[in-house]
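Apart from one protein chain that is not included, each protein chain of the complex appears where it belongs.
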Amino acid sequence: MTLADRSLVTIDDLSNGEIEGLFSLTDGMSESMSDQFGVCRGKIMASLFFEPSTRTRLSFETAMHRLGGDVISAVDIKGSSLAKGESIADMAKIVGSYADIIVIRHPWEGAAKIVANYAGVPVINAGDGSHEHPTQTLCDLYTIKKERGTIKGLKIALWGDLKHGRTIHSLIYALARFGATILFHPGPGFELPEHVIRKLTTEYEGELKKYEALEQLTAGATFPLDAIYMTPVSPHQLAMMPDVSIQVEMEKGVDALYITRRQTERLSALPEGQDITDDYPIVNKELLNRKAFKKTLVMHPLPRVDELAHELDADPRSMYFKQAARGVPIRMALLSLLLGVKDISISAEGNSSINKSDYPVYSRDTGISCSNPKCVSIQKTEVKYITPEFKIVNDNPLTLRCIYCEHEIQPKYIASADWHEGRLNSKKYHSASSHWARIIKPENLIIFDSESVAKTHGFKPSHYTESEQHISGTEKIINEE
Amino acid sequence: MTLADRSLVTIDDLSNGEIEGLFSLTDGMSESMSDQFGVCRGKIMASLFFEPSTRTRLSFETAMHRLGGDVISAVDIKGSSLAKGESIADMAKIVGSYADIIVIRHPWEGAAKIVANYAGVPVINAGDGSHEHPTQTLCDLYTIKKERGTIKGLKIALWGDLKHGRTIHSLIYALARFGATILFHPGPGFELPEHVIRKLTTEYEGELKKYEALEQLTAGATFPLDAIYMTPVSPHQLAMMPDVSIQVEMEKGVDALYITRRQTERLSALPEGQDITDDYPIVNKELLNRKAFKKTLVMHPLPRVDELAHELDADPRSMYFKQAARGVPIRMALLSLLLGVKDISISAEGNSSINKSDYPVYSRDTGISCSNPKCVSIQKTEVKYITPEFKIVNDNPLTLRCIYCEHEIQPKYIASADWHEGRLNSKKYHSASSHWARIIKPENLIIFDSESVAKTHGFKPSHYTESEQHISGTEKIINEE
Partner (left out) sequence: MTLADRSLVTIDDLSNGEIEGLFSLTDGMSESMSDQFGVCRGKIMASLFFEPSTRTRLSFETAMHRLGGDVISAVDIKGSSLAKGESIADMAKIVGSYADIIVIRHPWEGAAKIVANYAGVPVINAGDGSHEHPTQTLCDLYTIKKERGTIKGLKIALWGDLKHGRTIHSLIYALARFGATILFHPGPGFELPEHVIRKLTTEYEGELKKYEALEQLTAGATFPLDAIYMTPVSPHQLAMMPDVSIQVEMEKGVDALYITRRQTERLSALPEGQDITDDYPIVNKELLNRKAFKKTLVMHPLPRVDELAHELDADPRSMYFKQAARGVPIRMALLSLLLGVKDISISAEGNSSINKSDYPVYSRDTGISCSNPKCVSIQKTEVKYITPEFKIVNDNPLTLRCIYCEHEIQPKYIASADWHEGRLNSKKYHSASSHWARIIKPENLIIFDSESVAKTHGFKPSHYTESEQHISGTEKIINEE
């Protein structure tokens, strides 16, 4: 089967079968690296890095050169036409008319999706803000698969910055899809974002048991543990497993321990009086001497700071330099697949599509826009042509997920399009937390950021909203900040 | 015919016939892109970008890679040896000893000419300050030719920033040479510089009718118009055409509408109280609905800001992304010609040289230097080896055109070399606006920036100058600002 002309924006753009096919191709390429030179002869990869990077960019460029292809690079955001106010859609179209494939890293979340929409050539997301970084995930998965033979049923511990780490978000989704059990242990203040948890528990249909429920367990734990995620493919559901069984299971050992650095460059400000080094997990020789880590793969996306001791570098369990090195053949395989110069064969089972929830879409242009300040859809140069679009992932409370950055927002006010066509008197808006959120059909739903926007569109408060207004005066002020 | 070892600094470095030959080669290369890989095998292009750019640099680098050649790049001015005080002549010599061809973008006007003088290999100007950007012009011309079959006799409207746009200056000269009629409509404060107008009306021998003369016409115009330029090859001269005929002619429709963004990065400061967005022309669907634009090609060198609406992107008249895409085959053809790996055949007619005025040259080292602060010839690192040189393009008022940046200056004081050889008593200097400017033969002319420079060289004021000094006290103060 061919992956030609497809893009890789999120790890969900590849099915499990496609990922396994990619891994097989990677195996083959790794075994005969020098034979790959010429596979992409005459092809050009554009490497567009609008954020600091060395590793990822050089890894992609190495991969393209190992395939005998050529590379054009832009690594300096200030030196780019973006400084002249150009939209990334324009940039995508133009670079897409030069190169055969585009690799993009960008600080705006959802930027890679826009580039993929406009480039006209395959696009690989090499990191868009805190959103996703799917090729890192492929390296991580490939390393686990290579060392353990499978991913299904493994116990993978994720420690450190689970909040900002885009590598972590992509990895979590992939581990869930392949049926691993995930043991979370974030640093304080670096917990998993809510939208990641929601996606895990709804779209991937597994169960997450948070630390409150594990308190008793962790008191005498063999290692720190704040939450456990178990997928439906696990032999027994978490909910049915007593805490004591979990503890027994944990003591059997962890298959991989994946630690990340604090992404301090993404921290806007630290909570007052809190030092980021307080209680941040550290992986060192002492820790690895514990029984549960006896055969554990130690993984890290690098660069590391202090959370992973240099003393482990020579330890056979340390996988992090292998992870980095494997980035080259993984990316060689990916580039040659998307460029259509290589094919893969996928088993019927593997090719089954990902079980994504089929949420209703909200894309009405009524003034609601994504509230994530780093979302591509609200940037000054991009609003001219991007229409905000959301998936309605929940109706109580009403929750929208931006299709670009995947952040979630809970809007305040709603109305129904059904009422007002020709019936102007009933153009009323309601609180989004009222029962109307469940009554109005998604296709009729109109959402407003604020009451003033609703009024601008000619809507008046319903009685319910009016009275609510009196009550929630304080809340309103907070929301308007 | 071969173009091997030649440089492209200004669009005038190529004859009309050579440009048409280049376009034919471009056509051929576009039709069989994959066959071009290997044409420049083993050749190295140096890409030296001392100003922000993505599009132009990546376009050149793509072109070289499509030809199978290699690229070395320097894109970071701060990371360059220029930061260590090196002259661009030294840089040119050294990079010329590495690479087979050099592409240079530089903020100093005239810089590409210096690089071409010293490199010892062909040099392509990819933009030198506000001076020229000839390969952009080639893309523009090629697009018009490709879409309309010819350039001669077409009506081309140029809107927006006609002051700073180097793309515009090169394009204007080229359109004039190929016999197009140009319809100018600059944004307020972005009018054509005087030196461009002079070149158009003297060297290209066409006629420019400015907006004052068109006032009556534009009152009831089908679209805004501030000036018209018609070349001698036009069927009837502008001067002989009554305004009403122009209006009729205009209503027949415009062949291309070329709009540029405000080059705000080149604006030192805005006139007080003036907003740059006031009255700047905007091209959008509404405008294009007018009858005169029914079949108009919409062109833009990109990047755009607000002057060209995204809503036009899917319109078949929109050419701007095609312009950008065609930059690759155009530059492939140019690179292979200058590297001598491809030839073109040119008709006898086409090869006729450009009709340039044969101005006398002034290159005496008496302290007169170019007054353009961005001219390469006056930069601290360059004055050590560059001798100022000017063409005397007018004697009333005395006007010098710098051969590097092509800016014009009107010097204040003159003297004659004929007088003072051995005749010290008569070492007098005169006002450049006096009748002496026309009496002194160009080969004897000595020019001074100021009276103090004249005195430093041992000259005394003539009676005329002395009396003038009393009168023009105020003026002198203004000049000294």
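Lettered A and B in written order, each chain numbered from 1.
What we mean here is this: a residue touches a chain if its C-beta (ideal position, glycine included) is under 8 Å from a C-beta of that chain, and two chains touch if they have at least 3 such contacts.
Bear in mind that the values here come from a model prediction, so they are computed numbers and not experimental data.
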Contacting the left-out chain in the complete assembly, out of B:D5, B:E86, B:D306 or B:E443
B:E86
Would you mind spotting which of A:R66, A:K342 or A:K428 touches the chain that isn't drawn?
A:R66
Of the listed residues B:M1, B:M33, B:I72 or B:I439, which contacts the missing chain in the full complex?
B:I72
Contact residue for the chain not shown (choose from A:F23, A:F49 or A:F459):
A:F49
Determine and list the chain A residues touching the chain excluded from the picture.
34, 37, 49, 52-55, 57-59, 61-62, 65-66, 68, 73, 75-76, 261, 265, 302-305, 310, 321, 324-325, 328
Absent-chain interface residues of chain B come out as 41-42, 44, 46, 70, 72-74, 76, 78-87, 89-91, 93-95, 97-99, 384-385
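In the analysis below, only the chains that are shown with their structure count from here on.
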Between chain A and chain B, what's the gap in Å when you average each chain's C-alpha atoms?
48
